[in-house]
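With one protein chain held back, the other chains of the complex are shown just where they sit.
And now, chain A:
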Amino acid sequence: MNAFLSGLIQFRRGPWEMVATILIAAGVLMLMQPFVLWAFTYSFIVTLIGTVMFIIVSHFPE
(Lines give C-alpha, C1' and ligand atoms only; values in the text may rest on other atoms or scores of the structure.)
Protein backbone atom coordinates (compact mmCIF):
# COMPACT_ATOMS: atom_id res chain seq x y z
CA MET A 1 0.00 0.00 0.00
CA ASN A 2 2.88 2.34 0.92
CA ALA A 3 4.66 1.50 -2.34
CA PHE A 4 1.45 2.26 -4.23
CA LEU A 5 1.01 5.65 -2.52
CA SER A 6 4.66 6.63 -2.95
CA GLY A 7 4.38 5.60 -6.63
CA LEU A 8 1.40 7.94 -6.97
CA ILE A 9 3.27 10.81 -5.34
CA GLN A 10 6.36 10.23 -7.50
CA PHE A 11 4.23 10.03 -10.66
CA ARG A 12 5.20 6.44 -11.47
CA ARG A 13 3.49 4.68 -14.34
CA GLY A 14 2.33 1.49 -12.55
CA PRO A 15 0.15 2.95 -9.77
CA TRP A 16 -1.30 5.68 -11.99
CA GLU A 17 -2.17 3.12 -14.68
CA MET A 18 -3.89 1.11 -11.97
CA VAL A 19 -6.01 4.14 -10.97
CA ALA A 20 -6.90 4.79 -14.65
CA THR A 21 -7.80 1.12 -15.16
CA ILE A 22 -10.07 1.18 -12.09
CA LEU A 23 -11.79 4.31 -13.41
CA ILE A 24 -12.36 2.75 -16.85
CA ALA A 25 -13.69 -0.48 -15.33
CA ALA A 26 -15.96 1.51 -12.98
CA GLY A 27 -17.24 3.57 -15.93
CA VAL A 28 -18.05 0.47 -17.96
CA LEU A 29 -19.81 -1.13 -14.97
CA MET A 30 -21.80 2.07 -14.38
CA LEU A 31 -22.78 2.13 -18.06
CA MET A 32 -24.13 -1.40 -18.02
CA GLN A 33 -25.62 -1.85 -14.56
CA PRO A 34 -29.42 -2.27 -14.37
CA PHE A 35 -29.93 -0.68 -10.91
CA VAL A 36 -29.70 3.14 -10.89
CA LEU A 37 -30.11 5.60 -13.76
CA TRP A 38 -27.78 8.24 -12.25
CA ALA A 39 -24.85 5.79 -12.45
CA PHE A 40 -25.64 5.31 -16.16
CA THR A 41 -25.76 9.09 -16.60
CA TYR A 42 -22.31 9.65 -15.05
CA SER A 43 -20.71 6.54 -16.59
CA PHE A 44 -19.46 8.32 -19.71
CA ILE A 45 -17.59 11.05 -17.86
CA VAL A 46 -15.96 8.46 -15.55
CA THR A 47 -14.84 6.33 -18.54
CA LEU A 48 -13.63 9.42 -20.39
CA ILE A 49 -11.55 10.61 -17.41
CA GLY A 50 -10.11 7.10 -17.00
CA THR A 51 -9.24 6.79 -20.69
CA VAL A 52 -7.62 10.23 -20.97
CA MET A 53 -5.75 9.57 -17.72
CA PHE A 54 -4.54 6.21 -19.11
CA ILE A 55 -3.17 7.90 -22.25
CA ILE A 56 -1.34 10.52 -20.18
CA VAL A 57 0.04 8.27 -17.43
CA SER A 58 1.30 5.64 -19.90
CA HIS A 59 4.05 8.20 -20.69
CA PHE A 60 5.17 8.41 -17.04
CA PRO A 61 8.47 6.70 -16.11
CA GLU A 62 8.33 3.09 -14.81
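FYI, a contact is a pair of C-beta atoms (placed from the backbone, for glycine too) under 8 Å apart; a residue touches a chain by one contact, two chains touch by 3 or more; residues count from 1.
Definition applied: contacts and distances are computed from a predicted model.
One chain of this complex is left out of the view, and of "Cytochrome c-type biogenesis protein CcmE", "Sugar ABC transporter permease", "NitT/TauT family transport system ATP-binding protein" or "Bifunctional protein PyrR", the protein name its UniProt record gives is "Sugar ABC transporter permease". In the full complex, the hidden chain is touched by chain A at residues 17, 20-21, 24-25, 27-28, 31-34, 37, 40-44, 47-48, 50-51, 54-55, 58.
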